[in-house]
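Sharing a structure, written as structure tokens. Questions coming.
Note that this complex is displayed minus one protein chain, with the remaining chains in position.
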Amino acid sequence: MIAQQLINALTLGSVYALFALGFTLVFGVLEVINLAHGAVFMAGAYAALLLVTKANLNIWVALPLAMLASGALGLLIDQIVLKPLRGRRAHHLMPMIATIGAATLITNAAQGIFGAETSRFPLGTIPEESFQIGTIRITELQIAIVIISFLLMLLLMVILKKTRLGKAVRAVAENPQTSYLLGINVEGVFRLVSFTAAALGGGAGVLIGLSFNAIFPFMGQPLMPKGIAVIILGGMGDVRGAMVGGLFLGVAEVMSVAYLSSDYRDAVAFGLLFLILLVRPSGLFGRVLERKA
Amino acid sequence: MKKVIIGALCGLVAAFAVATTAPAAEIKLGVAAALTGPVAKYGVPIRNGFTLASEEVNAKGGVNGNKLVLVIEDEQAKKEEAINVFKKLIFQDKVFAIFGPTLSNSAFAADPIANQAKVVVFATSNTVNGITDMGPWVFRNSIMEADVLPVTVREAVKKFGIKKVAVLYGNDDAFTKGGYDVFKVVLETQKIPVTNTETFAKGDVDFRAQLTKIKAQNPDAIVCSALAEEAANIILQARNLGITTPFVGGNGFNSAKLFEIAKAAADNTIIGGPWAAESVSARNKAFVAAYTKKYGAEPDQFAAQAYDALYIVAEALKAVKLSGNLEKDRQSLRDALPSVKIEGATGPFTFRKAPAKAGVETGYDAQQDAHIFIAKGGKFVLMK
Amino acid sequence: MLRINGLTKQFGGLRVLDEVSFQVPEGIIYGLIGPNGAGKTTLFNLITGILKSNTGTVHLGDELLTGLPPHRVTQAGIGRTFQNIRIFREMTLLENVMVGMHDHLRYGLAGTLLALPSHRREEKRGRERARELLSWLSLDTKATIEAGSLSYGEQRKLELARALATEPKVLLIDEPAAGMNPAETEELMGEITCISRRGYTILLIEHDMRLVMGLCQRIAVLNFGVLIAEGAPAEIRCNPEVVEAYLGKDV
Partner (left out) sequence: MTDDLQVFWATYNTLVYTVGVHAMLALSIYLTLSCGLLSLGNAAFMGIGAYTAALATLRLGLPFGEALALGGLLPGLVALVIGIPTLRLSGVYLAMATLGFGEVVRVVFLNLEITGGSMGLNGIPMKTQLWHIVAILVVLVYGFVRLRRSKIGRAFEAIKEDETAAKAMGINTTSYKLLAFVLGAIIAGVAGGLNAHFTFFVSPREYGFDPAVDILTGAIFGGTGSFVGPMVGSAILAILPELLRFLKAFRLAVNGLILILVVIYLPNGIWDRKLFARLRRKGSA
């Protein structure tokens, strides 16, 4: 049982990590808690659904296209909602409130357009058999989710660490004003990050929509507090931390079901978050951000 | 000048009075349903069921020649909204009766308003205990889990020779938790040991942790109270983990969505309920056909119960002689309702006075026989 | 008055202050100088309790300050200004100064909510004192405007007034002339002298040698966390170690 539960924790944690990757990226660079991330996640799932049902595309072709579509939506949100607030002396939480507005608008518009009812990918979109490895059982989709989330994280890390572009992004994350003076196209970086983060969110939407067979306008909502918990655990704005935080939350949840009580699963998970913050005020991986002393 | 105005006002009032007592009056019925927000997926089929039924009634000449007019309001499944909507329907729109609200939680907040204002409130989707305890103006045709599950469990035990079961339910939702509470009592009274009881929360996408734990206990069946999408994915994930035991489901399992997602994996799932799409009665076939034609989607039990509810009220209204006095007419409707008997999409229907509760006059629950269905080859087949 | 004894501070492996000891006698202006990164501001942060020292003690008179939280150090009689101006920009000048008087206004939550006479009396006294302090630094005409709209030099002065409002026995001033033009610096020197004449003991960090030499009765010199010299301005000016630390600068 323990082996199976560890696999369960790994896949659940990968789902959380996948959701949190884009979320943490936006926080790290734009310093906005983007509460529209769940809406973008939902939009990705609907985009893939339309591509599969209306354009008869294979799901693995539809996935990148859906990511592009949700990326475009993320870019739109940034340009229309967040850009006007940059550089103005607004309350530092105003951008977050703006993303709440965007989330409400997008999810409810989606409900107006697609209806309140749950949609799903047609039968046979993906194979659904499970494999038996020793005492462990796992489905192809679970493996795909684990691999894709690890790959995306690695890719992001390599891009951020090794490329010029990545260095620019990190410089902007560190200090937008200085970066601007150094000749970095700060607005360009913001656009790129908004796009990438939303594309990642949309991709997560497709994969989770596939694995749960349920696509509906509010599908992103229950994941928001968990996504926030993940990026806090991992340290805000830390790509590697999002992965670790996701896995940590997955393990915490699965193990509290397995060895404590499923009644108190969320209390255990969020109680741990609470305690970890008390011991490590900047998350597991967070650098202690010393505000100008 | 003053007199002229008063005169004119009197004239207007008289005109209104004449209009309301005229033979072709309009009978306003309120519908409070969750039409936006996360619960809209239940509220929308409910609205559709009401709309379809009222159009049918009106197409056949209405009730005693009076047209039914639905005033549909969105209550967002929030308690304050439900109260606001009830008040608007009662005091501003002056409806005869209110259908709704969608969730039991909202009903506990809003039904006292209707009861106090002496307006019939008719629930079609509130299944938990205590709804009709709120007062004599509260009615429901949503059959209670307490009436269904004992039969379901008994039939399942007979069919599969079940010795011990595991229980899995959603504990942050009144509907699924209410189902669990009944299951718990039923399993105790029928002396069926429970290996372990596991819970999940709304919005969960992965039930493998709970299922793995259940698998280790090796139960003969899994008793589960969940909403349709959750139920389907629980079944699928159980099968993926190599769990082959049958499922015994609560009310939430009763949905075409179960098979759309779980397909043949759902086979051998036993459920009980007042209605299933596959029910063969002519009345039901006509309903399913009409609904599918109008909305381009298959109805679910929420739509069916809403559809029947409108016919029940229409039947009661036949016996009401409209006086033009709203209060009197509301009272007449209330008095006519308990004795209504109809043959609806969900089968034969009558009301039953809810058991009296210390000092408070109660309302009326549904008296309907539960049918027991078993899933076979991607659809529910009648067992009993 | 202020006694610093063997104060040491390490950040990781880096020793920012190493066994620093000196005493600030009552009633004088005491200068603390040293090149960038010598540990001057760290010393201030240790005295005021914002940072905790590894070893060593700070005494104000007979009272041990080491280990006290910052607000208790202030209450004990240490007032300070910050190197990178930290006024409350969205409050008026008057309010800024009255924040400094926080501990000296004798009323509580009940007094405020119930509008007891103690509240009105103390607020009135506070306002009058705050205006007086502002007038010391010739800011009284701007008492009711928002502090954020002050010029740079005025903001520095406001910080001084605010620090004075805590009724300090010793006033720590961190680079008051930074970013000021010569005329402003001149004016400031006058005002600091004035403050000193009113009986305040002052410990001053400054880069501007002219200002230090002209103002201070005694001077301590820090270099890489070590106290390399201590004495009257004339001694310091001739100290070879100091000259070396400030190589190329006109001491």
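By letter and in written order, the chains are A, B and C; residue numbering begins at 1 in each of them.
Here, contacts are C-beta pairs under 8 Å (C-beta built on N, C-alpha and C of every residue); 3 or more make two chains touch, one makes a residue touch a chain.
What you are looking at is a predicted structure, and each value in this text was computed from that prediction instead of being measured.
Trainee: Using the touch definition given at the top, which of the shown chains does the missing chain touch?
Mentor: A, B, C
Trainee: Which of B:A146, B:A174 or B:V194 touches the chain that is not shown?
Mentor: B:A174
Trainee: Among C:L14, C:L113 or C:A183, single out the residue that touches the unshown chain.
Mentor: Answering carefully, the residue with contact to the hidden chain is C:L113.
Trainee: In the full complex, which of B:E73, B:E260 or B:D300 touches the chain missing from this view?
Mentor: For the chain that is not drawn, the touching residue is B:E73.
Trainee: Which residue from A:L85, A:I159 or A:L284 sits in contact with the chain not drawn here?
Mentor: A:L85
Trainee: Contact with the hidden chain only, please: which chain B residues?
Mentor: Where chain B meets the chain not shown: residues 35-37, 73-74, 76, 79-81, 83-84, 87-88, 90-92, 104-105, 108-109, 112, 128, 130, 133-134, 171-174, 177-178.
Trainee: Over the whole complex, note the residues of chain A touching the chain we left out.
Mentor: With respect to the unshown chain, the touching residues of chain A are 33, 35, 80-81, 84-85, 88-91, 93-98, 100-106, 108-109, 111-112, 221, 224-225, 228-229, 232, 236, 263-264, 266-267, 269-271, 273-274, 277-278, 281-283, 293.
Trainee: At which residues does chain C meet the chain that is not included here?
Mentor: Residues 48, 50, 69-72, 74-75, 79-80, 82, 86-91, 95, 98-103, 105, 107, 109, 112-113, 115, 119, 123, 126, 162-163, 165-166 of chain C touch the chain absent from view.
Criterion: only the chains that are shown with their structure count from here on.
Trainee: Please tell me the distance, in whole Å, between the geometric centres of chain A and chain B computed from their C-alpha atoms.
Mentor: 36
Trainee: Per the centroid of Cα atoms for each chain, what is the distance between chain A and chain C, given in Å?
Mentor: 48
Trainee: How many angstrom between the C-alpha centroids of chain C and chain B?
Mentor: That pair's centroid distance is 73 Å.
Trainee: In chain B, which residues are in touch with two or more of the other chains?
Mentor: None at all.
Trainee: Quick one: which residues in chain C touch 2 or more of the other chains?
Mentor: none
Trainee: Under the definition above, what is the set of chain B residues touching chain A in their complex?
Mentor: Touching chain A from chain B are residues 35-38, 40-41, 43-45, 171, 198-206, 208-210, 212-213, 215-216, 229, 232-233, 236, 240-242, 257, 260-261, 263, 297.
Trainee: Touching residues of chain A toward chain B in the complex: what are they?
Mentor: 1, 4-5, 8-9, 11-12, 15, 108, 111, 115-118, 120, 123, 128, 130, 132, 137, 139, 208, 211-214, 216, 218, 221-223, 253-254, 257-258, 262-263, 265-266
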